[in-house]
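Okay, here's the structure, questions in a sec.
Every protein chain of the complex appears in place save one, which is left out.
Let's look at chain A:
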């Protein structure tokens, strides 16, 4: 198993290297930071723009390979360059990632656990009323894009606030600016702000996972080993949970890993709608401005997340499926 994992790790390293090169070249060719400076009021003189662009290492008049070599040299030493406003990309990165994690953690965990449980329940109760209701609800959620779901939740919250006559659910940003108080007040404030984004993320995630889980669980429920487990006297509940669920989770491990990535990009919508300044919002703003260094940083981060996720899936797979370990 160890050799197998090392081999996968090497493959992922190759993919990462290729991804870094491609994302740098692509963003450098497609984005125009020069346009951002030229569009400023009052427009700075061309020489000043040139100096500024060169200082940032993104001057389009320097040959691409030279810029890339320069960037790579710094990046290998842990310096990801500067944003268009000359702040450090690394610092910005750290701040944004914290925001994204705070935003995603609760929603992802809730959505994943909820989706798996709903899917299992639906499979055990196939074609009963409860299964059909869950299925219909999941289909409805799957047909609603994340941004639409977020906007709908927000609209609902505004209605609720109006009906209540005061701000019952606040949903803009991470916390109420300027709020002071003890730890409990501040924590409560953050929790209320998290409510809607978490709901948006958890609902979408749970809907998708419940469909997959239901499918894999149905495969397992009809299997011989589950019948054997029942035949040797296990109660249905124990058999389904101990033998069935574990096996059904094996193919799901890939989904969990990749779902994590989908979240970081899918969260761009949630962040934008609810006014959070996380990775996704950073990326969208950076593309708009032509901020090459920031765009590359987010892209590389996304690539690292996918590859880590892929590796994690391999490890999980090996941990859950004994056949991978022995072969």
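The criterion applied here is as follows: a contact is a pair of C-beta atoms (placed from the backbone, for glycine too) under 8 Å apart; a residue touches a chain by one contact, two chains touch by 3 or more; residues count from 1.
Definition applied: contacts and distances are computed from a predicted model.
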{"item": "Undisplayed chain, where the name is taken from the UniProt record, one of \"TlpA family protein disulfide reductase\", \"Hydantoinase B/oxoprolinase family protein\", \"Oligopeptide transport system permease protein OppC\" or \"NADH-quinone oxidoreductase subunit N\"", "value": "\"Oligopeptide transport system permease protein OppC\""}
{"item": "Among A:62, A:144 or A:170, residue touching the chain not depicted", "value": "A:144"}
{"item": "Residue among A:37, A:93 or A:283 that touches the chain left out of view", "value": "A:283"}
{"item": "Which residue of A:59, A:172 or A:223 touches the chain not shown here", "value": "A:223"}
{"item": "Residue of A:27, A:100, A:198 or A:293 in touch with the missing chain, whole complex considered", "value": "A:27"}
{"item": "Contacting the left-out chain in the complete assembly, out of A:126, A:185 or A:238", "value": "A:126"}
{"item": "Positions on chain A where the hidden chain makes contact", "value": "11, 14-16, 18-19, 22-23, 26-27, 30-31, 126-127, 139-140, 142-148, 151-152, 155, 158-159, 204, 208, 212, 214-216, 218-219, 222-224, 227, 251, 254-255, 258-259, 261-262, 264-266, 268-269, 272, 283-284, 287, 295, 298-299, 302-303, 306-307"}
